[in-house]
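Left out: one protein chain. Kept in place: all the others.
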Amino acid sequence: MAVAWEPIRMIEALRRVRREAATYRGLWSWIATVDHKRIGIMYGVAAFAFFLAGGIEALLIRLQLARPGGDVVSPEVYNQLFTMHGTTMIFLVVMPLASAFFNLVVPLQIGARDVAFPRLNAFSFWVFLVGALFLHSSILAGGAPNAGWFGYAPLTELPYNPGHGIDFWALGLQIVGISSMASAFNFIVTILNLRAPGMTLFRMPVFTWMTLVTSFLIILAMPVIAVALFQLEFDRLFGANFFNPTKGGTPLLWQHLFWIFGHPEVYILILPAMGIVSEVLPTFSQKPLFGYPFVIFSGIAIAFMSFGVWAHHMYTTGLGPVANSAFGVGTILIAVPTGVKIFNWLATLWGGNVSLRTPLLFAVGFVAMFVIGGLTGVTHSMVPSDYQQQDTYYVVAHFHQVLFGGALFALFAGVYYWFPKFSGRLLDEKLGQLHFWLMLIGFNLTFQPMMILGMLGMPRRIYTYPEGMGWDQWNLLATSGAFVIALSVLVFMVNVVRSLRRAERAGADPWDGRTLEWSIPSPPPPYNFARIPVVRARDDFWHRKYMEDAQGRPVPVVAGGSGEVESGAPEEEIHMPSPSFFPLITAIGFPIIATGFVFAEYAVVAAGAVVLLYGLYGWALEPATE
Amino acid sequence: MRLADLRGASSRARPVEEEAHSAFQPSMADYVRVAVALAAVTSMEVAIYYIEALQGALVELFLFLSSIKFMLVVMWYMHLRFDSRLFSFLFAFGLVMAIGVFVATLATMKAGLL
Partner (left out) sequence: MADHAHAAGVHLETATGLDNRKLLMWVFLASEALFFGSLIATYLLYRGQSQTGPYPSDVFDIPFTSVSSFILLMSSTTMALAVGSAHRGHLHQMRTWLLVTALLGMSFLAGQAFEFTEFYNKGLTLSVNLFGSTFYVLTGFHGAHVSVGVLILASLWAMAMRGKLGKANAIYVELAGLYWHFVDIVWIVIFTLVYLLEPL
């Protein structure tokens, strides 16, 4: 009998630690936390660690390609490097960095005390972390995945790729996908349901809007890649024929399913970045966002259209002229709402009282780099032109222009912008500016030569090239640029460490902000708002601080107005959700199950399932608040 | 568009707790009536399957009959007839996206749909 009661005793022990964890001190309080701000910080730190890993992979790739006939790494390792670099940067860096901001900022921007499902939120983070570690553990199990980030079949099929790398890749992405889905469900409900009184949809800050749109993209696109990955694993582990041409299967099915997910995924990566920029530009121009509804509706339009353009990745597979034309026209059209956004950002800056602080520099850098990325994208939409560019470095240059020059610049803008809110300290401005200029120069030095390399016909994913192709100096230039980028990241890290140690206190509202997160102390208390705000306007906090004079210029409201940062203890006791260990326990079940499948050890699968069920039942039976 | 308006009735003042009870619930007899309708449609499907004369129109008939079953379950058992229109919107959104994307995929891959 004693054995039978063991789980119950464990639950009780967990409850005790859980109550201690509610004090917000010590390691356990982080492991058991359900506080959206702490989860956001953990997302950010983990994503940055993977950013360093992916960056080192990139540096190795560039070292290998610096000279013709390079021999820094072997061809086999090279394949693993570019696969892990792409997979890491997309799924383990840009997506979780965006998640970090969803977590940190969205509840504050809508005037909520947490997300709708705090434990589900912790679960999202832990599943992301264990999934990412599982993916990386392939390195210890005989080799990382090596078929590129889009893993085209039949290269990923067992006869052509017999190691375990692809299994780790497919199941790792599956696990990370669960995290994205859980987080997207949570933020949809949070944004629709937890808005403060008066926060109508069209008073919501643009970043919150883009979070909502991105979450919808995730819940619609992720299931498709989930099915494709399942099919791939059924092929590999159980001998199914989904992508097996010898039994009549077509590898094109993989391409379709992958890009039905993959193109919306591009917008999953970029829409949060657009949201951040739409917050930063107005704040540092001291003007409201120009054309707010246009920016919102453009975001929605982009999201919709992103589901109708996937086959532009597949022009050269022989879709036929009708399909090629249809997808080409769709792709050209998606540039329209994107262009609308660009013009609205420019108009926001126009005539504004612009202060050139680091967040603004990164935001403006985003706009400039993204325009180049977007325009090169339009050149891909033209089918005949794309036939020439397919699989060349021009494509590599294009998507780095969008995802690095675009998404990552905007995410750094977000880091500089919101760092003081959550650390209570400002990042050093001089080092920030140095970081920006080094990164901008390094970025252009790396990727503009790749545009030319593509035009000169250099294919992507070759591990080396002979002399005399006319590629040598451009490759050397790109490699040197990559090291400038690395230097800029070092500057950033120094800045963060120094600022956390001894920078000046930020205060609640260092940038003269417009949205609700600036109306509470930095860092915010666990309950965020002592009193739930009542929202009367778009950019509510700004309107509490400023009136307009006859010329429409902002005039500060006389002291004693409602624009003061709220302080002091809340009037009544606030019951926050209790910490919980079950999200982590549940999450740990997934990699155990996946490991069992990779090595066909079904006892391990069963053990993982037990952990998963234990976590789920513990979670379900544990009261959310104690 | 205010989401609160989507419910039909204004709900802000009313605690959520009450909602489930005050909402327009179908009666238990309604559920049984729907079950009878579902059984009737199913028996029609089985009959059609064996009637030689109808073999030419099988696709149309089956798609029509099964969409009746689908709608009966969604509208009555899943309460979309009585619940917030936001729920209907969300679910229809998912369905439309799924059907649109995959019909386009199959057309692109030149698969005869049926």
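Per-chain residue numbering starts at 1, and chain names A and B are given in the order in which the chains are listed.
In the analysis below, a residue touches a chain if its C-beta (ideal position, glycine included) is under 8 Å from a C-beta of that chain, and two chains touch if they have at least 3 such contacts.
Because the structure is predicted, anything quoted here is derived from the model rather than measured.
*Asks:* In the whole complex, not just what's shown, which of A:25, A:247 or A:505 touches the removed chain?
*Replies:* Going through A:25, A:247 or A:505 one by one, A:247 is the residue touching the chain not shown.
*Asks:* Can you work out which residue in A:189, A:332 or A:382 touches the chain that's missing from view?
*Replies:* Touching the chain that is not displayed is residue A:189.
*Asks:* Mind listing the chain A residues that contact the chain we can't see here?
*Replies:* Answer for chain A: residues 34, 112-114, 116-120, 181, 185-186, 188-189, 192-195, 199, 219-224, 226-228, 230-231, 234-235, 238-242, 247-250, 253, 257, 260, 532, 574-577, 617, 620, 623-625 touch the chain left out.
*Asks:* Identify the residues of chain B touching the omitted chain, counting contacts across the whole complex.
*Replies:* The list for chain B reads 3-4, 6-7, 11-12, 14-16, 19-21, 25-28, 31-32, 34-35, 38-39, 42, 45-46, 49, 55, 58-59, 62-63, 65-66, 69-70, 73-74, 76-78, 84, 86-87, 90-91, 93-95, 97-99, 101-102, 105-106, 109, 111, 113-114.
The criterion applied here is as follows: only the chains that are shown with their structure count from here on.
*Asks:* Please output the residues of chain B touching chain A within their complex, sorted ascending.
*Replies:* Residues of chain B touching chain A: 1-3, 86, 94, 97, 100-101, 104-105, 107-110.
*Asks:* Can you tell me which positions in chain A touch chain B when the two form their complex?
*Replies:* 192, 200-201, 220, 224, 250, 252-253, 256, 260, 307-308, 311, 319-320, 323
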